[in-house]
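With one protein chain held back, the other chains of the complex are shown just where they sit.
Going by the order they are written in, the chains are A and B; count residues from 1 in each one.
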Amino acid sequence: MLELSGITAGYGHFTALWDVSLRVAEGEAVAVVGPNGAGKTTLLRLISGLIAPRSGRIVFEGAELASHPAHDIVAHGVAHVPEGRRLFPGLTVADNLKMGAFLPAARARYRESLERVYTLFPVLAERQKQRAGSMSGGEQQMLAIGRALMSQPKIILLDEPSLGLAPVMVLRVFDLIRRVREEGYTILVVEQNVRQVLKLVDRAYLLEVGRIKMEGRAAELAEQDFVRKAYMGV
Amino acid sequence: MSRGRFLAGAVLGVLVVAPFVPMGGVQQYVLHVAIQIFIWSFIGQAWSLMGRFGLVSLGHGAFLGVGAYTTTLLWNVYSLTPWIGALLAVAAAVAIAVVLGIPCFRFRVIGHYFALVTLAVGEVIRLLIIAERDWTGGSLGASLKTTGTASGLWTLQFADKRVFYYTSLGVFLAGLWVWDRVDRSMARSALEAIGEDETAAASVGIHVTRFKLGITVVSAALTALGGVLYAQYISYVNPDTLSGIGVSLKIVFAVVLGGMYSLMGPLVGTALTTALAEGLRIAFGLKFLGMADTIYGLLLIIFIIFLPSGIYGSIRNAIRRRSGSSNTAPA
Partner (left out) sequence: MDPIFLVEAAINGILLGGVLALLALGLNLIFGVLDIVWIAYVELVMLCMYAVYFFNVTFGWPIWAAGLVSLAAGTLLGIAVHLLIISPILTSAPINQLLATGGLLFFLQSAATFLWTTDHKTVRLSLPSYEIAGIFLPATRIIPFAISILAVIALYVFLTRTYIGTAIRAVSQDRDAMSLMGANPQRIYIVTSAVGGLMAGLAGALLIFQYSVHPFFGGQFGPLTFMICVLGGLGNMVGAFIASFIMSEIISIGGVVISTEMGYVIAFVIFIVMMFVRPGGIMAKRG
């Protein structure tokens, strides 16, 4: 469904990604793990169109995405849950979700999407009128994911969903992502919390200093000695 | 490096000798324009001391007006020599800068807020001048009382334009010197750090308020001095030409156009905008009132959109690019 080939990208004279290639098949859940500063966030911003690659191709369902602006890419079915949630703090839960369905196609199915999100995340239904800025970290992450679902996406990009959350919340959030996954959505997660995310996904890539160092099935990667030592404290 | 010095010296030489070069009928006019350029460049230089560090003031008209009106009114009413009047004018401007600066900087008023607060200050001064029309002359302005034919050093009024020419040139050079001293000082690094990240600067021990206040005081004092000089030369003060948003914007425009971060930027910008304004005025004269300014405004907009780093900056960037060395990341 989504394929990156030979992507090189960065900011100004700084190159964050070197010749990165990865694939996500429909229905899969794929993770990109790696240490801080590896380029994981850059990768997602690239796919969703916030930055442009210097070279390489991004193909989504046969369409070349590399030169399109962000709002266009969303129309293709790519939903991005940004790092730090980036909710609209002054708007209510309901309004945030409404904004998620901004696209004309999504707006037409607004009621249906809203139903689905409220069924999946009943807490959001309870707090419809609450200002997003006043919610807890975990609830905000829930809202951010729900908001992404409102755009009728074909693939959901999640940028560091566990960032800044207490350990209990982290487990809950990964549970949420699992539920979304079970609904049939294709997912690409970027995470620092290797242990938790490998339990969740089918395949994973290891990104270090802008290059893909390893890739494989999640279970296999979890077995790798140096992965365990470096990232899981074993 | 020494080629630059030689060039500077040559230019200076030309400027010093210029008033004695026979120019026929246009000499008075040329001197007049030159004096204006020197005075306004000096004022622009003073403004840029704040502007280059991110303290964008849209209210320098306040200091200008205070400077000009203080000396003029003290002379007209009390026959106080402008020498002392100037000291008082500068003191008044500094007082305003301190009274407003301390709370402003302590409470971290920056960016758009700071620009609009300074705009308010400029307007307050302008309105005060108009409101107190009994002794300021209001919107009609006030003329500098002349002492018959007794012009001279005591009254700082001179019949011969050339005296003003050398005075303004000297003041302008002094302004360059001050700018240069600031540029080389520790204060510059401190202020640049503050401009980039105030909190970080404060956390390494830089006394943010003290530095900001310091540069503001210097800027205000010099601007007031420029106002004094202007008032003495033109012999007429008016709230709209010397305070308020109009004149404040003009100062900022000239500096940004010329290049806010360079020594000669204010001069380049002021010279160009003055030449432009004069050229337009000559072309249109009184025939089409307002047409000259309309084109002037239009050109300013176009310049800002297409030459964001000013003329000086753009030329320097072009030269840098031509010489191939691009070890700075594109902005």
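Keep in mind that, in the parts below, a contact is a pair of C-beta atoms (placed from the backbone, for glycine too) under 8 Å apart; a residue touches a chain by one contact, two chains touch by 3 or more.
Model, not experiment: these values are computed from the prediction.
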Chains still shown that are in contact with the chain withheld from the display: A, B
Contact with the hidden chain (one of B:L116, B:L153 or B:A200): B:L116
Identified contact with the non-displayed chain, of B:V124, B:L173, B:A187 or B:I315: B:V124
Options B:F107, B:W135 or B:W177, residue touching the unrepresented chain: B:F107
On chain B, residues whose C-beta touches the chain left out of the figure: 51, 56, 58, 100, 103-104, 107-109, 111-113, 115-117, 119-121, 123-124, 127-128, 130-131, 244-246, 249, 252-253, 256, 260, 288-294, 296-298, 300-301, 304-305, 308
Sites on chain A contacted by the missing partner chain, in the whole complex: 48, 50, 69-71, 74-75, 79-80, 82, 86-91, 95, 98-100, 102-103, 106-107, 147, 151
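The rule is simple: only the chains that are shown with their structure count from here on.
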Centroid spacing, where centroids are CA-atom means, of chain A and chain B in whole angstrom: 53
